[in-house]
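The other protein chains are all here in position, but one chain of the complex has been omitted.
For reference, chains read A, B and C in written order, and residue numbers begin at 1 within each chain.
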Amino acid sequence: MTSLLQVDNLVKNFGGLTAVSNVSMHLDNNELVALIGPNGAGKTTLFNLLTGVIPVSSGSIVLKGDDGTFALNGKPAYRIAKLGLSRTFQNIRLFKNLSVLDNVLIAMTSRSKEGFIASIFRLPSYYKTEKQLVEEATKLLTIFELEDDMDVLAKNLPYGTQRRLEIVRALATKPQILFLDEPAAGMNPEETANLTQLILKVQHRFHITVLLIEHDMSLVMNLAERIYVLDHGSLLAEGTPDEIKANHKVIKAYLGEGE
Amino acid sequence: MKKSAIKKVVSFAAIVMTAGIFAGCSTAKTQTKGNTQTGNTVKIGVNMELSGAAAGYGNSQKQGIQLAAQQINKNGGINVNGKKKKIKLIIRDNKTSTTTSASVAAQLTNNDKVSAIVGPATTNAGTAEIPNITKAAVPSVSPSATDPNYTKQKNGKVQPYVFRACYQNNFQGGTAAKFMTNNLKAKRVAVYADNSSDYGTGLAKAFKKSFKGTIVDSQYFSEGDKDFNAVLTSFKSKKIDAIYVPGYYTEVGLIVKQARQNGINVPIVGSDGMADPKLAQIAGDKNASKVYYTTPFSDDVAKSNPTAVKFMNEYKAKYHADAPTFSALAYDSVYMIKSAIESEKSADSVKIAQGLAKIKNFDGVTGKITINKNHDPEKPIAIEQLTNGKVSNSFNIK
Amino acid sequence: MQTVFQQIINGLSLGSIYALLALGYTMVYGIIKLINFAHGDIYMLGAFWGYYVINVWHFNFISALLSAMLVGAASGVIIEYFAYRPLRHSPRITALITAIGVSFFLENGMSYLFSSNTRDFPQIIKQVNYNLGGVLISNIQILILVTACILMVLLQLIIKKTKMGRAMRAVSVDPDAAELVGININWTISFTFALGSALAGAAGVLIGLYYNSIDPLMGMTPGIKAFVAAVLGGIGSVPGASVGGFLIGILETFFQSIGLSAYKDAVVYFVLIVILLIMPAGIFGKNTKEKV
Partner (left out) sequence: MKTNFKYNIIWFIIMVAGFYLMNTLILVGVINTFIENMLVTIGINIILATGLNLIIGFAGQFSLGHAGFMAIGAYATAIITQTATTPVGFYLSVFAGIVVSIIAALIVGIPTLRLRGDYLAIATMGAAEIIRIIINNMKITGGAAGIFNIPQLASWPTVYIMVCVTTIIIVNFIHSRGGRAVTSVREDEIAAEAMGINIFKWKLAAFVLGAATAAVAGSLHASFLQTISPNDFGIMESISILIIVVLGGVGSITGTFVAAIVLGVLDTVLQDFGALRMVIYAVALVLIMIFKPSGILGTWEFSIKRIFNRFKRKERVEQ
């Protein structure tokens, strides 16, 4: 068992309410996994737990990455991000009043070695690191065809482009695992198709693991190698797309108890 | 690692050095020395607290200054070497702020070219004014800056252009201490001082230094406070013979009121900041009994002093109220400048400063004033007693 | 023991004054999230109005109080209309600066027109001290304490039980949604300002009467203290404002009675910071449903 990310018996209680109960899952290297489930199943809560936005009540999250093994539960979000877990948000959370380039540069902050003294006195090393950062960011933006919008404020981008930028920004942290929270929400079929290509490109080009939450079943079934189904905070099923399509429990959960 | 740190330090040092060389270059300094007066008026600047925390006192002083200028002008003006010149007042507000006071002083001396300045009312605004008036060689008379060191330089020498019309704290605090022991026979005294200016704390310090009995408790209030019950209640259980309350009438009036309502009937002694008819109004006439304060401006002095009688009557005619001490001090400040001009026969600012330093037995509303070598006025001090809100008695303290 | 009881009375009566002012702060904050810096100055206007009508028109206490509430309400609405309404969709910090500007304007305008001298408030109700086993309490202290409590309950009832109260709660949670369901936002906000400012006007007369001294800057210090009280209680919460007010009154009294008078404000601020660190939204702040 050398999964990249191993999650065991994860529990989250909000007061008396159990939002996530006893979820165990794993993610392997360079895998594309989907997390599906009806509205309110606790998918985003699970994302928030994994990325440290909210603390876990109990259970363990272990990352066996390139730099060693780390227990992630209890670590603040920024530590987890530094260890290689990056994400996008369901309701886009770009730095709206900053330029596209700045959005990406910010994501590179924690990796940059620019010193305080060097930057406030503009020492040569400042210009060197700054140049490197901008070059790297430009390269990344070029891959995703955003190089012409570098100086545009994020809030002025079209919706679909904002989603794309959010993915670019997440990639700029050099993650080992990328969490995508409903990347296709609000997109038309054409945009969704483009997005599918984009996600595949990301996975292959950057050799990373992707876990995505999505409601668009065609997208999920096209993309995912494995699927986890979450309902009422607990794991309902796990399997390949074909297995999930045939799973009665999943169908019932989606169609409702009555029918 | 170490190398880069050294590099940082070196580059930082380089920047500081450049800045240093930059600053070291001989840079221009603004300079003026003394304002001379031509024309038919004598310009007197007023640097006063007309807004902000001390606005109440500042405005009282402004009234005194305006009254004085009006009287002088009505009588033809100041006799400058045989020529009568009228006073032109230039009144500016310093917002009870040190920065603004410095700026106002600079404007009065440089742009308005005044010969002398009256004000400011508070020590802090006053000390902020000193560098600029000294640079311009224009004297100022503060009606009420009370800090003992206000007129002194750092090395103890007197500030050549700084004068005042009021007592300094040590004198007033010491007098109150003597009065407590000798007249009131108080042995256990509580001190409750205004902590938001040098006035209250300075007087409290001076009082504590010279008081022979026991200081049972020493507490502070700040300007703008309205509720003193907590401290007064704690005084009540301490068997005190008197309370010393250096502060202004706005707060002390309330302290008197609340003390009496709390059943504290011991004498309450304060300073000239209380010497205002409003004290009794705020405290309530019934409560304002067994209240004493040190003042230059007692009824006794007033009766035997025609200047004071005249001042009080004209003040009442002009402003329809009894004259507060602050107005009297400000009024005297203007007349002190007038007397300096007349004795030196010149309205040049440097001459006025010399004249002010030589004032002897000047007939002021607040007594016969002689300026001593520290530029402090020497004048008699008295203690007034209030009974049912009216001055019932006054004591001369030697 | 007597002293202890006396100090408790002192603390409560001081606290009731802060609570009275904090209620207005909290209402306005609750609805438009604005620190209404001018609130303390409306309290000053109320006091000056009382001073004027009692001295010149010989109003009795009740009519002075009610007319001061009207004047307070009117000035609150006018200030809101001219100074805050144009800025409703601007950054909140802009509105805050405007509020500070209005406060400066009222303070200095009153000083300019009526001089910055301290005045004695006409003692229209004769102060009577009751001696309860050595503990003194005056009729005016009781009056203020009772008024503060009644107003608190009344406000709570208005907010909880009336149609206007429901509109206020709706606007405070989501103004746009409230507008969609047919609530007149402008009218609701004006009403809130009127209510909050009427409280300040009443406080002006009551406190003027109690302390017997009013001046144009009288709103500054208690205004800031009352705001601290409102924050301490959880700003936006009516019971929070009262609890915060009483808490600060009692704390101040306590630290003065143990001889820390020079540090009384410092200690109050220190307690404030500590409480905020434990309860980041104040004592009642978590109960967001209460917010209006």
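Throughout what follows, contacts are C-beta pairs under 8 Å (C-beta built on N, C-alpha and C of every residue); 3 or more make two chains touch, one makes a residue touch a chain.
Every value quoted in this text rests on a predicted model; they were computed, and no experiment measured them.
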What shown chains come into contact with the chain that's not displayed? A, B, C
Sole contact to the chain not displayed, among B:93, B:251 or B:384: B:93
Could you tell which one of A:9, A:69, A:112 or A:240 touches the chain left off the display? A:112
Give the residue, chosen from B:44, B:67, B:80 or B:104, that touches the chain omitted from the document. B:104
For the chain that's not shown, point to the residue among A:89, A:144 or A:254 touching it. A:89
Residue-wise, where is chain C in contact with the chain that is not depicted? 29, 33, 35, 83, 86-87, 90-91, 93-98, 100-105, 107-109, 111-112, 224, 227-228, 231, 235, 262-263, 265-266, 269-270, 272-273, 276-277, 280-282
Listed in rising order, the chain B residues that touch the chain left out are 15, 19, 22-23, 25, 27-30, 32, 50-51, 53, 91-93, 95-100, 102-104, 106-107, 109-111, 123-124, 127-128, 130-132, 135-136, 147, 149-150, 152-154, 195-198, 200-202, 220
Positions on chain A where the hidden chain makes contact: 51-53, 76-78, 81-82, 86-87, 89, 93-98, 102, 105-107, 109-112, 114, 116, 119-122, 126-127, 129-131, 133, 169-170, 172-173
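The criterion applied here is as follows: only the chains that are shown with their structure count from here on.
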What chains touch chain B and also chain C? none
Select the chain whose centre, defined as the mean of its C-alpha atoms, is least distant from the mean of all protein C-alpha atoms. C
Based on mean C-alpha positions, I'd like to know which chain lies farthest from chain C. A
Busiest interface, counted in C-beta pairs: B-C
For chain B versus chain C, what separation do you get between their C-alpha means, in angstrom? 35
Could you give the separation in Å between the centres of chain A and chain B, each centre being the mean of its C-alpha atoms? 70
Distance between the centres, which are taken as Cα means, of chain C and chain A, whole angstrom: 49
Touching two or more other chains, which residues of chain B qualify? none
The chain C residues in contact with chain B across the complex are 3, 6-7, 10-11, 13-14, 17, 108, 111, 115-120, 123, 127, 129, 136, 138, 207, 211-213, 215, 217-218, 220-222, 252-254, 256-259, 261-262, 265
Please output the residues of chain B touching chain C within their complex, sorted ascending. 50-51, 53, 55-56, 58-60, 195, 217, 219-222, 224-227, 229-231, 233-234, 236-237, 249-250, 253-254, 257, 261-263, 278, 281-282, 284
